[in-house]
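Mind having a look at this structure? Questions to follow.
Note that one protein chain of the assembly has been removed; the remaining protein chains are unaltered in position.
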Amino acid sequence: MRLDKTELALVGLAVLLLLGGMVAPGWLIFLVTIALAKALVVQGVVMQMKAGLVSFGQGLFYCVGGYAVGMGGPFLGISAGLVLLAIGVVAAVGLAMVLGLLLTRYREIFFAMLSLAFSMILYGVLVKSQELGSTDGFNVNNWTLLGQTIAGGETATHVVFLLTVVAAAVVAFLLHRYYRSSVGMTCEAIRENEVRVEYLGLSPRWIQYANYVAAAGVSALGGGLTALAAGHVDPDMAYWTTSGEFIFIALLGGTGSVLAPFLAAIVFSLVRTYAIEFVPHAWQMILGFTLLGIVVFLPKGLWSLFTRHRPEAPVVPAAPQKTSTGGAGA
Amino acid sequence: MLSFIAVLIDGTIYASWLFLVAAGLTVIYGVMRILNMAHGSFYAIGAYAAASAIGWYFSDGTGSAGMSFLLLIGCAIAAGLVVGTLVERGLLRFMYGRDEILMVIITYALLLILEDAMKLIWGVNPYFAYQPYTALGRSTIAGLKVSNYDLALIGVAVVVGLALWGWLERTNLGKILRAVIHDREVASAMGVNVRRMFFLTFIIGTTLGTLAGALTAPSISVVPGIGVEVIVLAFAVVVVGGLGSIEGAAVGALLLGLSRAMAVHFAPQFELFVIYGVMSLVLAIRPQGLFGRTLARKI
Partner (left out) sequence: MTPILETRGLNKTFGAVTAAKDLNVRINKGEIVGVIGANGAGKTTFINMVTGYLPPTSGEILMDGKAILGLAPRAITRAGLARSFQVAQLFPELTVLDNLVIALAAAESPHPSFLKPLRTKARVAKAEEILAEFKVAAYRDARVTAVPQGSRKLIDIAMAMIGNPKMLLLDEPTSGVSVDEKGDLMDTVMAAVRHHGLTVLFVEHDMDVVRRYVSRILAFYSGEIIADGPPDAVLADERVRELVTGHSDHKPAANAGAREGSSVA
């Protein structure tokens, strides 16, 4: 198997992160873990953006993934971390397979609003049901990894970090391949012109559906890892402003590379850490102005700063289709 | 029977409130094709402006209820004009012609900015403006005590709805706006100053938002985050009714208001669920909303 530049960079970055994890202070490891886990949720948003859809409700799957980890212990008696993560992904995929039947009929703002509505439904159910933890949510503690109990504290931080880096690298690797596959490229084609895709003999709706379901799974994994890292889940995971944050990070990074959401999420987390400390009531304002700046000046996100600026079109010889006009008979 | 009447009254009051909150959103979308995420912030600004004005007016212990209503409405209009002008002139006019979904993101950025701007201006402690609410007292309808202020809200919603409808259907300006709604380019080609219509529409929409906030302020505690809660409800209303339709917003508000009242009375844990549940159901059956128009793509 030959690796391209992005794939090599991925492997390199993962190794670097793991090495860095041995020496970095706990707070930084924690910050990076949360950022990478959230970046996985953002990957789900980006997958849909590439297909032309903006989900204002990706928090739904983030929440499902998180609650699977939070509820697996008290409700199912499961403590194995990997199993809890898998339950979250399976639950999210199952839910997406149902919702996707309806959602894939919608585009543009209707998709945005309907996806928002679904995540708010979950929020509403969680907040109002005592059995589901109400506004308090659940604590995640005493889970195990390959039979070892992860009690919390330093060890837990390191273990989740390791888990998250590996998961992020694997998902990113697969996504990178996916974006260049027939389905991935056809998603972009659907964004560009759905009518043409239909007239090529493909079902845009089926492809959107597959993409939506896959994105749900990826986002749920991010939610599960966040729950393990933060040790807590609550209904705010499904609140629409959480989804707004994911869109922000997605736009900040852009859709240019599978690495972009990770970069953007780390930048986002670092800036937030300091902003909340120094200007607590201006953090959202900073986000707002940054978002406007991105829309106006960097529509392809931060990642476009790292890519070589290519001219829009190569120099083209004059009138390429000019040939003899006498060839065709009447 | 009693609970049926209670549902009816509660539902109608809530529907009136929903309509007031959603009216500006649907007007702006109808004319400008901007689904304004910041509409909830306009609501919150109206609420803050009204609450601080009422607080100031009653601070010395005197003050008449009648004046306080004028103050509420005056504050709402003033706030609407100022904020609407600032936002349209300062931001939106540079963004016209972009994708609808991009406008959602732009107004989301605006929401983030306004949320913190409000915190910087008004702080994070709650404001109260209960005087106009208590001044009106209560009535008893079929054995149920109902606040007169809430009942008055129904009247206001009806007046606002009829005024908007009359304005769009019965005046020359309304005709011009309908031309813009129907086909922006043709209207522009026929000499309509579309940008001026946008400005006007945005001011009116913003003012409807601040008015909704100002009128709500007496019955709630005004705290950070109320706009963020309200905007998703307003979305549900306009999406159910059909984006851009005034009648739709009215019917959507009634449908959601009554559904929620039913949930509150019979199954309180579904209070929030029911609003988005109904919205999803309507969209599943009629993707363009109850009063929305379908657009096919020309190829």
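Some points to look at:
As written, the chains take the letters A and B, and residue 1 is the first residue of each chain.
Quick note on the criterion: a contact is a pair of C-beta atoms (placed from the backbone, for glycine too) under 8 Å apart; a residue touches a chain by one contact, two chains touch by 3 or more.
Quick caveat: nothing in here was measured; it's all calculated off a predicted structure.
Annotation: of A:Val11, A:Met185, A:Ile276 or A:Leu305, A:Met185 touches the absent chain (contact as defined above).
Between the chain not shown and the residues A:Val195, A:Ile276 or A:Leu305, the one that touches is A:Val195. Residue positions on chain A in contact with the hidden chain: 174, 177-178, 180-186, 188-189, 192-193, 195-203, 207, 210, 214, 312-314, 316-317, 320-325, 327-328, 330, in rising order.
We take it that only the chains that are shown with their structure count from here on.
If each chain is reduced to the centroid of its CA atoms, chain A and chain B end up 32 Å from each other. Contact residues on chain B toward chain A in their complex (touch as defined above): 35, 91, 99-102, 104-106, 108-117, 119-120, 124, 228, 232, 235-236, 239, 243, 268-273, 275-277, 279-280, 283-284, 287, 297, 299. Interface residues of chain A, counted against chain B in their complex, comprise 54, 56, 102, 105-106, 108-110, 112-114, 116-118, 120-121, 123-125, 127-129, 195, 240-241, 244, 247, 251, 281-285, 287-289, 291-292, 295.
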